[in-house]
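Each chain you see keeps its place in the complex, though not every chain is here.
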Amino acid sequence: MTRYRVAVHIVPRRGLLDPQGKAVADALHTLGFSAVTDVHVGRHIVIESDAADAAAAEASVRAMCDKLLANPVTEDYEIASVRTAEGA
Amino acid sequence: MTAVSRPGDPVITPALVAEHGLTPDEYERLINMLGRTPTFTELGVVSALWSEHCSYKHSRPVLKTLPTTAPWVLQGPGENAGVISIGDGLAVAFKIESHNHPSAVEPYQGAATGVGGILRDVFTMGARPIAMLNSLRFGSLDTPRVRYLVGGVVKGIGDYGNCMGVPTVAGDVMFDAAYEGNPLVNAMCVGILREDELIRAKAEGVGNTIMAVGARTGRDGIHGASFASEDLSHENDAKRPRVQVGDPFTEKLLLEATLELIASGDCVAIQDMGAAGLTSSSAEMAERGDVGIVIDTSKVPARETGMTPYEILLSESQERMLVVVKKGREQTVRDILTKWDLHAAVIGEVIAEPVYRVVEGDRVVAEFPGTRLVTDCPQYHPEARESEAIIALRARDVHAIAERPEEADPFWTLQQLLSSPTIASKRWIYRQYDSTVRTNTVIGPGGGDAAVLRIRGTTKALAVKTDCNGRYVYLDPRVGGQIAVAEAARNVACVGARPRAVTNCLNFGNPKRPDIFFQFREAVGGMGDACRALDTPVTGGNVSLYNESPLGAVYPTPTIGMVGVIDNVAHITRLRFTEVGDAIVLLGEPTNELGASEYLSWIHGVVAGAPPACNLTQERALIDALLESIAAGHVRSAHDCSEGGLAVALAECAMADTDAMMGAEVNLTPWAALPLRALLFGEAQGRVVISTANADAVIAVAKRFGVPATRIGTVQPATSGLCITIGTRTVSAPLAPLADAFHEAIPRAMRRAPAETVSSAVAAGATN
Amino acid sequence: MKVGVVRFPGSNCDEDAVLAVVEQLHEEAVLLWHKDHDLQGSDLIILPGGFSYGDYLRSGAIARFSPIMQEVVAHAKRGGPVIGICNGFQIACEAGLLPGALLRNDSLQFRSMQVTIRVEQTNSCLTRAATKGQLLTMPIAHGDGRYTADDATIARLEGEGRVVFRYVDATGEAVSAANPNGSLHNIAGVANDAGNVVGLMPHPERAVDALLGSADGRVLMESMLVAAHA
């Protein structure tokens, strides 16, 4: 078993209203970042987990997303990275 | 002019018509109305307007039987919200609405947007929202899915109301397997306004401008209204993208902007774009004003590119309003909206020609003759027949059900009942709701039988509460409908208020089933009986049908939202015992009734028997007597008997407030002839437990009104616990285990649910 | 005295603060618009509760960039009294007027309830009329109230007597059961080094009328008077 660190991005589904993203975009404009055209705010979840190999680690995190971490009605997720945890 | 198809519009086929929820007969009717085949856009418009949610096609004739007038009613049903006068030039606007199906699919957003919608209904009347209530029904807390729903719904209600700065002050919650697949989420809003600032949603004045204000329109929630008019079946999984996301921050800006707009005098009418969005708001405003209307969808500010007229008309994007503005005053409106960082766009005009016309630039995409698009919908008079199974359930002799051995100790039963989530303290829920913002909350959740809000600048206060025991309605719809109103009125009277008017949310199953329509007709009949007897007209409400899951229909649940007025804040009365030595007086009398009780359901798993009888004359007398005693200063506390009966009511008076518990010594010997469980846990109606320093005076007042009144005990220090004597038998128990059962039942159940609730807790955005 | 209450988009305790000052202290109060640069001659500024900008990114994060905040910060630098209540406390922290930050409650739930707080010092502009050790009951209503700062900052606050209020139980003990949100050291309110800026999560403006359950906030409101005249 190796310890893996898997990062997941969970983002509001396209087409649904993203009030957070809108508020941040507006604030950035007010602050003078006028080149900003769009902002989306989601969650970045890092899971440390023991698994036989990277593929198994990723598969188990996908299962976690399906079951718990992402709201299937309003959110999409993607696995951002799978790394061995340093010092593990 | 006639409407033409847009390039790319689907061809109208029988399958497409069916997909839009129109029956062949309804489609015929549409063709006759138009004199031609509809365009795709027209089909969309009509499918929304003729959905049950918008058209009340199955319910309207029954609703017409409800009493709706009284000298204090300024606005009855038919507007965004009902309005009553409370004197001093002030009025109260209030309404309740369901968001059951959206909440079943996505509890957090479903409940949140339900709160947002009902808030808009109230502030579009020109009223400042001052209180929110919520009435919730879930399946058993033993199921993970139910715990997930509870967590999400409560958080959704809290986050929206909290951000709006409107206190959530009261509600009611019941748990029963009947709601397993189809929870009920009803939200009520109460607002206050000056009578002369009342504004209605009636498009008037040919040439006036129609503007869309608030948030932009996106593709969310398209066809939510027809969605609300279907059974919740597995197929709904495919309909998930219909969920809408609420933005309470934008709504807060919209609230402030709207009230400023109304104060400016530049707008004629305002309506929320709620169910069926722009379609229903514009059609309803045109109809009320008996005028024509033209709308250009290309001018509606969109959140996404390439939206079709069909999508723009049917989108249920939240936090939007339709405003009719006096011609020439458009800039004032824009200025006010801009001040609040919101959009306002001219999208149409009020016209003389009696027609509902939608254009996309130069092209007419929908055109309906006449101004009665909404009421010219089909009307149905479905068959009504009571289910044989329910007749049999009601007839069952529940007294024959053997006691469980543990019941030999009545405190065992009492403790069990106090830990039933339906009876247990709802603090786990309401401590997630800001109940004190706006600094008017005199009694918040848990402190009294109803919430009380003072009215600044007057000596008055408002009392508000929601109620409905669906199990009663299930077993006897007429009596159940009566009790729903009577209990809400009693609760409001217990805090010292004269019940004044009712809003209602009728949550039922599929009305095309004769047994369901029977429930509907009878329950509404019962509500009407009670509203007449108690002088509390119905000023509005909402019908939510098709509350069914593969498991069957929910209990018929006609939720009542009651508003009462307290003339003098000095009369405000709480539920807990306060002074050692006070007499405990029971108004009303125990009976040998056990049917439909929480006792049978929770202790024996039985839902059967006839619900307790409801004598409306007695209920009226009880309220009158109680209010007179309160006004005379005789009453120190008042609490009605509802689920769990007299024993539960007494226990709640003793330990509902953990910071100030009081003991009680009670003697029920006068009713020693009754079976013990009926005496302690039966749910006989028309009863209130009060504590008083002047029992003789209270009893004298009661006698004058023909209300039975008996001194049944004395308030004791907390250390004495609760002690009940019946004839030669005395049982007693310390308060701590009772309090633990009552206060910890729901937290304990929810602690078993980290997995299901955590994602909503972690996910939600604004939380402060 | 003239009290200025800032109205940010999403503020919702702004009117409550004005009414508390006007109805209970019988002093003048004005709403200050976030887009303005004008404090309208206010002697004391209240940053009120609510959800400024929806609190969508972090509570208080966006509000601190409002034009009016430049003036509020300047007023504070001049030694003028500033009170941040709930969202106002969060804004004051984000704006650097106060140290630390307010994070999600440890329960991950919004908490609306009455709490008891203990007055820890009487040098601040919000506690001059109170007595040290005094117990006050008032409502809280927040989701992000967990006061957090690094160890050095906490040590400095404690050492310099800048912890103004702590959550305590009915007997006045700062036990963890009395802590509604997981704040370090049960901290409910802190002051800047000069004592003219105070932030707290509980709502004194909701506790000025016994009819609503507590008038314990009055002593804090009265302290503001003293401070504004000083």
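Labels A, B and C are assigned to the chains in the order they are written; within every chain, residues are numbered from 1.
Going forward, a residue touches a chain if its C-beta (ideal position, glycine included) is under 8 Å from a C-beta of that chain, and two chains touch if they have at least 3 such contacts.
Note that this is a predicted model, so its numbers are computed, not measured.
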| item | value |
| --- | --- |
| Number of copies per protein chain type, counted over the whole file | A x2, B x1, C x1 |
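In the analysis below, only the chains that are shown with their structure count from here on.
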| item | value |
| --- | --- |
| Contact graph of the chains (line, ring, star, complete, other) | complete |
| Shared interface positions of chain C, touching two or more other chains | 53-54, 56 |
| Sites on chain B at which at least two other chains make contact | 247, 249-250, 341, 758, 762, 765 |
| Interface residues, chain C side, partner chain B - complex | 9-13, 15-16, 19-20, 49-51, 53-56, 59, 86-87, 90, 104-105, 108-113, 139, 141-144, 170, 203, 205-206, 208-209, 211-213 |
| Chain C-facing residues of chain A, complex | 19-20, 23-24, 27, 30-31, 41 |
| Touching residues on chain A, where the partner in the complex is chain B | 10, 12-13, 15-20, 22-23, 26, 41, 43, 68-75 |
